[in-house]
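Shown next, in structure tokens, is the structure this report addresses.
A protein chain is absent from this complex, but the other protein chains hold their places.
After this line comes chain A, so read on.
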């Protein structure tokens, strides 16, 4: 029974990981691609690790899987934040059909350079 639930979690994780990678190809610019990869890879990988924990139980591998979920959830959004902020600071434009860019309007970094 618990093995079946674990396999369901692993399958769900692989499904979301696959669509995260498809999002990398189909979305038009860096910021949208970062959204797809960050969300899907965090939840998909966490789901795979949780399924592994359910199957192997409180063994050496299971405890490591639980700690790895916590580290991924804490670090993946921070790295996405660092990538998007540095991309915006170095002048990578948004997709041409984007609606608005409040950060560009306020010009925070160009003032600091002068």
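Note that in this section contacts are C-beta pairs under 8 Å (C-beta built on N, C-alpha and C of every residue); 3 or more make two chains touch, one makes a residue touch a chain; residues count from 1.
FYI, contacts and distances are computed from a predicted model.
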item	value
Candidate names "Phosphate-import ATP-binding protein PhnC", "Cytochrome c biogenesis protein", "Cation:proton antiporter" or "LLM class flavin-dependent oxidoreductase"; UniProt protein name, chain not shown	"Cation:proton antiporter"
Residues from chain A at the interface with the omitted partner, ascending	16, 19-20, 22-23, 26-29, 31-32, 34-36, 38-40, 42-44, 58-60, 63-64, 66-67, 73-74, 76-78, 80-81, 84-85, 88, 94-95, 97-104, 106, 108
